[in-house]
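Only a single protein chain was left out; the remaining protein chains are all shown in position.
Chain lettering (A and B) follows the sequence in which the chains are written, and residue indices restart at 1 in each chain.
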Amino acid sequence: MTQSIWRMPRWFHQMGSPKWFYGFGGSLQPWFALAAFVLLTWGIVWGLAFAPADYQQGNSFRIMYVHVPAAILSQSVFLGMAVAGAVGLIWKMKVAFMVARSCIAIGATFTVIALLTGAIWGKPTWGAYWVWDARLTSTLVLLFLYAGVMALNQAIAERQIAGKATAILAIVGTINIPIIKYSVEWWNTLHQSSSFTLTAKPSMPADMYLPLLLTVLGSYCLFVLVVLMRTRTQILQTQSGTSWLMQHRDITGV
Amino acid sequence: MYFESLGALWDMAGHGPYVWSSYGLFFALLCLNVWHARSQKLKALKQAKAFVRRNQ
Partner (left out) sequence: MIRFMLAIIRRDLLLVTRQPAEMINPLVFFLLVIAMFPLGISPEASLLSQTAAGVIWVAAMLATLLSLELLFKLDHDDGSLEQLLLAPYPSWSLVIAKVFVHWLVSGLPLILISPLIATMLFLPSEAVPTLMLSLLLGTPTLSLLGAIGAALVTGVRGGGMLLTLLILPLYVPVIIFGASSVAAAAQGMPVDGYMALLAAMFVFALMITPWAAGSALKL
């Protein structure tokens, strides 16, 4: 049945069944919601109010607790989107394409957050809202990549084809991201005026570092939550005619 | 708490606007996403129910 060259365990193919994903994903949802809420609240409160201020930057460094998770997620989500797309292309799994599609909006949101918080952080630190440094510039290019995937997804009417096309674009984009990052970093060193970078990570004491870990984990949980929600929504939208859905208790209320 | 008072927490030694606007953005944009995902799902559920009712 499968045309790929790798033999995958049964549970792998089971995940590709809309019925299974809808059920299992539904039961996982509340847990990820809880985890996201707890981790994010704990991390943010700790980072905002209890962590010691940075020696050089003062209190503005606290922006790190939202900027860094957003930056990390913006890249991981794009990679995840490409992986889901690749799985869909190789094993011809509809659900994989749905998962990929679910990643687009949340990934773009994280990218926007990373860009804006990065700019806001820049003002008290460097005196300017925008600088063409390597990090901010490559995040901007990443945003353009997201915009491209979003636009392509909406432009193609047929869902199946749209799924495959966006998968190809996401894969090509992912392969290019390291190249883009390298070239932008190199370009930046060529025209470097200041030597301070946002990501210069001095060794941080634990009570500065731990809240960051919490917010990053919490953001990942939030991402999984949103993907579960959006994928199940797509299943609802496309599987209306199937018997399993028609008899599902979400529909019948029984 | 690191700050002596809630007032100091708000002010953050002058960096208040920057920090709070960043956190506000983070919170607002992510809430927007979750809310949107939820409303889309509810709409799809409603449509699926209507479909089932029509084709009963």
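Here is the rule we go by: contacts are C-beta pairs under 8 Å (C-beta built on N, C-alpha and C of every residue); 3 or more make two chains touch, one makes a residue touch a chain.
Keep in mind the model is a prediction, meaning the values are calculated, not measured.
Taking the complete complex into account, the chain left out of view touches A.
Contact with the omitted chain, checked across A:Trp31, A:Phe50 or A:Phe144, is made by A:Phe144. The chain that is not drawn here is touched, among residues A:Ala36, A:Val83, A:Leu136 or A:Leu169, by A:Leu169. Across the interface with the omitted chain, subunit A contributes residues 89, 141-142, 144-145, 147-148, 151-152, 155-156, 161, 164-165, 168-169, 171-173, 175-176, 179-180, 182-184, 186-187, 190.
Keep this in mind: only the chains that are shown with their structure count from here on.
Residue ranges on subunit A touching subunit B, taken from their complex, read 44, 48-53, 58-60, 62-63, 66-67, 70, 105-106, 109, 112-113, 116-117, 120-121, 123-124, 222, 225-226, 229-230, 232-234, 236-237, 240-241, 245-246, 250-252.
On subunit B, the positions that touch subunit A within their shared complex are 1-3, 9, 12-16, 18-19, 21-23, 25-26, 29-30, 32-34, 36-38, 40-41, 44-45, 47-49, 51-52, 55.
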